[in-house]
Each structure stands twice: as C-alpha cells, then as structure tokens.
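Excluded from the complex is one protein chain; the other protein chains are retained at their positions.
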Amino acid sequence: MADSGTSRAYGYTDNKDKLLKRLARAEGQVRGVARMVEEDRYCIDILTQLAAVDTALEGVALEILDDHVKHCVVNAVTSGEEANAAEKVDELLAAVRRFVKTR
Amino acid sequence: MADSGTSRAYGYTDNKDKLLKRLARAEGQVRGVARMVEEDRYCIDILTQLAAVDTALEGVALEILDDHVKHCVVNAVTSGEEANAAEKVDELLAAVRRFVKTR
Amino acid sequence: MADSGTSRAYGYTDNKDKLLKRLARAEGQVRGVARMVEEDRYCIDILTQLAAVDTALEGVALEILDDHVKHCVVNAVTSGEEANAAEKVDELLAAVRRFVKTR
Partner (left out) sequence: MADSGTSRAYGYTDNKDKLLKRLARAEGQVRGVARMVEEDRYCIDILTQLAAVDTALEGVALEILDDHVKHCVVNAVTSGEEANAAEKVDELLAAVRRFVKTR
C-alpha cells in the first residue's frame, strides 16, 4: 500500500509541526490515563480522559485525511494516469470505511 | 464527579496490571504514529495506524466500563442508599453517551 | 435473550408514546431519503439526511438504554437473585459494546 511516487512530500507535509505537536499531546494524555489507573482514580474520571484522547486522535486523523485528499488524491486524478487515480480513490474510500468502523 | 467512598479499590483494581500494559502499548503506538509523520510516511498507512490506536483505547475503555458496572454500580445499587445508586446510574449513562458521541 | 419476567412492563413503558412518535418520525425520514434517491437529488444532500436519521435512531436507542438500566437492571440487582442480576449486567454490557461497534 506504500506510495512509490517520485516525491516524498505528502499532503500533510506542510502541517507536520502542527501534527507532531498534537500527537505529542495525545501521547501525554495516554500517559496521564495510565497514571490515573496507577493512582486508583475513579473509573468514570478515567473514561472521561480516554474519551478526550479519542477525540484528539480523531482530530489528527481527520487533518491527515483532509491533506491527503487535497493533495495526493487530487494530484493522482489530475495526472491523467487513470489506474493510479482509481487506486487512490479506492484506497481513500477503504480508509473512510475503516475510520467509520473503528468508531 | 470524584468518588469519596471510604474504599480506594474500584472495579478495575484487579485488572490494573493488564490495563497498564495495554495503555503502555497504546502510548507506544501513538509514538509510532509520530515517527511515521516525522519520516514522511504515506498518509493512508498513518491513518491505518491511528485506527489501530483508537481500537486499542476503545478496548481499555470498555474493560474499565465493564469492571465499573460489575463493581461500583452493582455495589451502589445493592447498598440500598438510593440517592447514591441513582447518582451512579446517571453517571454511567452519561459516560456511555459520551462514549457513543466521541466515536 | 427474551425476559421471562412475570411483569410485561419494561423500563421504556412510561415513555412508549414518546418513543413511538420518534420512531414514526424516523420512518418518515427514511422514506424521505428514498424519495430523494428517486428524484436524483444531490449525493451530499442525501448523506446529510441519512446522518439525521442515524442521529434520530441513536436518540431512541439511548432513551431505551436509559430506561432499561434504571428499571430492569436496577430491579434485577436489588432483587437479590444474583444469577439474574449478573445476567442482566452482562447483557447490558454486551448491548453497549454492540452499540459502540455499529457506530
């Protein structure tokens, strides 16, 4: 499924710093949940925190999806290479289905 | 929302080690996603990994919810303290709603 | 999975009229979506309508879940019949899992 394009720059490249910051924050949130478990914190408070991590990661995924469609998919479609474009579109739709299923 | 019960042991206490292991693994997965972004990996592959983290955290949340209902909620209801039982039930349903919304 | 309790009244009984009204409205919404497809309406507008039906049915399900926990589960737990209470709790958690998975 890896892209063998000549360019290494994907849609999210311009947002890299922002994405890395959000992922670092999400990682800290997961660590925070583990600390709550260690400290025997109340179940419902832990669930609330887990829901916050989910929302954060969902935001990252939607951002990457946006950038992917606006760059990779649009480029593949306008390139005129029909097989490549069709593959990109199928791959995108499979990703959306996976997204919907995991929620 | 914190519980001021005399006992510090919540439903998930017996599963603590298992939960901490799963959270440590999820934390590593988030770090792995960040590494993929840093290395300019393909968008769709990153989305697949993010979906895996979501599934892992969802599993942790459902485990905590199970333990919470089987211990905290059941104990509150059988204790006969009606106000406390009603509060626990309301809290549980709010947590389920939050869960459904974040997905 | 059917309950063989002596009483036929479940948690949602008091809300029956409200639930039936909401379900009739949801049924009309599904019919409306079919009409949009017949009339060749724009895809995105149809998706918006489908999302509205989903939200409506989710509201009905959460209402039934609320009533179920507040009546059936609480009654089973306070009845002192431990096997029945455990079954009700397991059943509830399975329903929540199914709910989360379908979203």
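Think of it as A, B and C in the order they're written, each chain with its own count starting at 1.
Here is the rule we go by: a residue touches a chain if its C-beta (ideal position, glycine included) is under 8 Å from a C-beta of that chain, and two chains touch if they have at least 3 such contacts.
It should be emphasised that the depicted structure is a prediction, and the values quoted were computed from it without experimental measurement.
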### Query
Thinking of the whole complex, not just what is shown, which of A:A9, A:A24 or A:V100 touches the missing chain?
A:V100
### Message
Even though one chain is hidden, which residues of chain C still touch it in the full complex?
### Response
1-3, 8-13, 16, 19-20, 23-24, 26-27, 30-31, 33-34, 37-38, 40-48, 50-51, 53-55, 57-58, 60-61, 64-65, 67-68, 72, 91-92, 95, 98-99, 102-103
### Query
Since one chain has been left out of the picture, which residues of chain A touch it in the full complex?
58, 62, 65-66, 69-70, 74, 77-78, 85, 89, 92-93, 96-97, 99-100, 103
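In the analysis below, only the chains that are shown with their structure count from here on.
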### Query
Whole-Å distance, chain A centre to chain C centre, using C-alpha means?
31
### Message
Need the CA-centroid distance for the pair chain A / chain B, whole Å please.
### Response
20
### Message
Just the number, please: Cα centre separation of chain B and chain C in whole Å.
### Response
23
### Task
Could you list the positions in chain A whose residues touch two or more of the other chains?
103
